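Shown here: the complex without one of its protein chains, the others still in place.
This part shows chain A:
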């Protein structure tokens, strides 16, 4: 800091120099004070409290004891935690590309100007996002039912026996289907609005150069919405790692397929509410937070690189 001080500063009388600086400093605090208070209360305090909790262990016999980093060691060696993490990672690897791919295709189609009834398509594809996740999952739960739901109807109508969508092998895929249905419209809207702000002059220039539609998509549209793609990907990664609503509700219908540690979030919920292990749950939550942060950051770094 001192190196940057103006050359004459040291020669000025100390009193004069300090007063304006002090005043400026207080005024600044006054402005950011409200923000800092809220930020501290809703952001730093919960994280600090979770970190604090994660250093203890509360037992039915023996009460609360300080255990240092033991919970972290336990969590990293916990097969159930890793199984849940592996499951959401697989989910991420399959569901996110499918969902974003569909969203991108739809956005490009809407933007192509060749679609009749564009407004209708846009709103109807976006509509599922407006349905609360709980309601959507319950609705899909009924559709998936092999006794009274859509699956049962198809079985009856065609005389076939479809596999149970909520069996252990298919549960994750069925959840992926629900999430895709819910969030394709949301991502489509992000892409579509990014496409709308591409300057018309670029398209005109492309036309003059004799570029076809595919070439326009590849050379103008996709590069133009790269920021939106990266943002949507990061949101989806966070969403995948935090998968909770859908499995939690379907668990009521298929408790044998969806275990209590199906996803890391479900696991922390179970740990604190059924197992009264809030300390361990806090530890798992912190580790998951770190992992999510690292992966999202890596995606952002790669996605924003200029030379890709």
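The rule is simple: contacts are C-beta pairs under 8 Å (C-beta built on N, C-alpha and C of every residue); 3 or more make two chains touch, one makes a residue touch a chain; residues count from 1.
Everything that follows uses one rule, which is that contacts and distances are computed from a predicted model.
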item	value
Omitted chain, identified by the protein name its UniProt record gives, among "AAA family ATPase", "Sugar ABC transporter substrate-binding protein", "Aspartate carbamoyltransferase" or "NADH-quinone oxidoreductase subunit J"	"Sugar ABC transporter substrate-binding protein"
Contact partner of the left-out chain, one of A:27, A:61, A:197 or A:214	A:61
Absent-chain interface as seen on chain A, which is shown	1, 36, 40-41, 44-45, 48-49, 52-53, 58-64, 145, 147-148, 167-168, 252-257, 259-261, 270, 273-277
